[in-house]
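Missing here: one protein chain of the complex. Every other protein chain is in place.
Naming follows writing order (A and B), and every chain is counted from residue 1.
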Amino acid sequence: MRSPFRPDSLPDPAILDNHRPLINSLERRGLLRGGLSLGALVMLTGCDVKRPEAVKSALLAISRLNDDVQALLFNPNKLAPTYPASMILRPPKFNAYYDVMNVKPVDGATWRLEVSGLVADKRPWTVQDLQALPQSSMVIRHICVEGWSYIGGWSGPTLRSFLEHVGADLRARYVAFRTADDYPSSIDMATALHPQTLLATAYGGDTLTDPFGYPVRLRMSTKLGYKNPKWITAIEVTNTYPGGFWEAKGFPWFAGL
Amino acid sequence: MTRAAPLRLLIWAGSVAAAIASAHAQSPTPGGMPPPPGMSLAASTAMRFPQPVRVGDLVGRDVLRPVESQDVLGRVRRIVRDHNGRIMVVVDFGGFLGFGARPIVVPIDAMVLLGQDMEIVAYTPQQLRAFPTFSGAGVSDAAGDTVIKVGLAKPSH
C-alpha cells in the first residue's frame, strides 16, 4: 500500500546529488561517537552527563542528519496552502532576538542591496530595481518555531527571478543573507528557487513598515519564521555553508515546513 | 541543566502534580517590557513602533499578561474615546474563563499588539484589580472602521 505520508510527487533526485558534498562533509566520526554517547545517555537516563558539551555535540550531529532528511523530504513543486486576503492579520506579529524598541529603521532612499558570490552581475540594487522585477503575492501561514502562527499576505519579486536576473549559479548550494540588524541567515538553493519564496517588499498590499523589515525581507512558505531575515542588505550565492544567527546557537539549519 | 536530569526524572515519575503546583513560577522576560520609570505612556508607545489597526479588529481579542505563561487578564469588549478624545480599551477583566469578569478601562497606550492578542504592559495585575469598574458614562464608542495606532511587543519567554 502506498504510504499516506509520501508526497504526491517525489523530490527531484538532483537534490540528493546537490547535497552529496554536504552529506559527505558530515563529521561521520562525530556522528558515530555522538550517536553512541547519546544512545548510552538515553539508556542510562542521563547518568553519563559529566560532559554536557559532548551531549550537545551529539545532539547537533543528529540535528545535521535531520537537516539532510528534511532536504530529502522537501518537494520543490509542493505549494503551501494559501488563504483569502480577508484572513490576513493586520499588522503582522512582531518577533526578533531583541525588543521592538531596539529596531533600527533603514532609510530606503540610501539603501543598497549588495550582491556577491557565484553571480554574473554584482551591481548593487536599489528599491526601484526590485520593484521593476515581476511581482508576486501570496497569503500564507507564518509558522514560528515557538509554535504560534498567523496568516500573512506578502508581495514582492520571487527570489528565483532575482537570482536569474543577476545570473546566479543556480546549481550552487546556498543563498546567504546579511541584514541591517546583524542577523545572518542562509537557505538551500532548492528552497530559494521555490515559487513561494519572495523578497517581500509589501504586506497586505502596503509597503513594509519599519519593524517588519522595510525595505526588503525574505518570506518563504516552506520554512519556519526564524529563517526569514528582515532588513536584508546583502545576498550571496555560495557553496560554503554560511550558517545563521539562531543556527549558531543550536536551532536546526534546514527548518523546513 | 543535564546534571540535574537523573534527579529530575526520578522526581518526575512520582509527582507530576507538583509540576502543576509550581506552574506559576514566573521568570523576567524580554518581551512586553513595562515603560521605563518616569516615561509617559504615550512616549513609551512611540518607542514601540505603533502600527495602524482597525478598531473592529481589536474587539474580542484576548488580553494577556506579558509573561511566559501568557496568563489571560481578560478580553477586549469595546474601544471608546474618553471626554478628552483619548482612545481607551474596555477590557472584561479577571474572572475565570469569562465568568465573573468586570469591565475596566485601560488607556490604549498601556497596551501593545502581540499577533492576534493584546497585552497590558504598563500595569501589573495588582494595579488592574484596583481599577474602578467601568460604568459606561462619559465615553463614546469608536466606530469599527476607525484606524488607530498601537505599539508592538515581541513574545515573552
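By our rule, a contact is a pair of C-beta atoms (placed from the backbone, for glycine too) under 8 Å apart; a residue touches a chain by one contact, two chains touch by 3 or more.
Simple rule for what comes next: contacts and distances are computed from a predicted model.
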{"item": "Hidden chain of the complex, named as in its UniProt record, picked from \"Paraquat-inducible protein A\", \"Sulfur carrier protein ThiS\", \"Glycine betaine/L-proline ABC transporter ATP-binding protein\" or \"Cytochrome b561 bacterial/Ni-hydrogenase domain-containing protein\"", "value": "\"Cytochrome b561 bacterial/Ni-hydrogenase domain-containing protein\""}
{"item": "Contact residue for the chain not shown (choose from A:Ser149, A:Thr209 or A:Thr238)", "value": "A:Ser149"}
{"item": "Among A:Asn66, A:Asn102, A:Gln131 or A:Thr207, the residue in touch with the chain that has been omitted", "value": "A:Asn66"}
{"item": "Subunit B residues that touch the omitted chain in the full complex", "value": "1, 4-5, 8-9, 12-13, 16, 19-20, 22-25, 27, 62, 64, 68-72, 155, 157"}
{"item": "Touching residues (missing chain, whole complex) on subunit A", "value": "4-5, 7, 38-39, 42-45, 56, 58-60, 62-63, 66, 73-75, 78, 80-81, 141, 143-149, 221-222, 246, 249-252, 256-257"}
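Here is the rule we use: only the chains that are shown with their structure count from here on.
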{"item": "Centroid distance [mean C-alpha coordinates] between subunit B and subunit A, Å", "value": "32"}
{"item": "Sites on subunit B touched by subunit A in the complex", "value": "1-3, 5-6, 9, 30-31, 33, 47-49, 51-54, 57, 113-116, 151-155, 157"}
{"item": "Sites on subunit A touched by subunit B in the complex", "value": "45-47, 49, 52, 55, 89-96, 98-101, 103, 146, 148, 150, 209-211"}
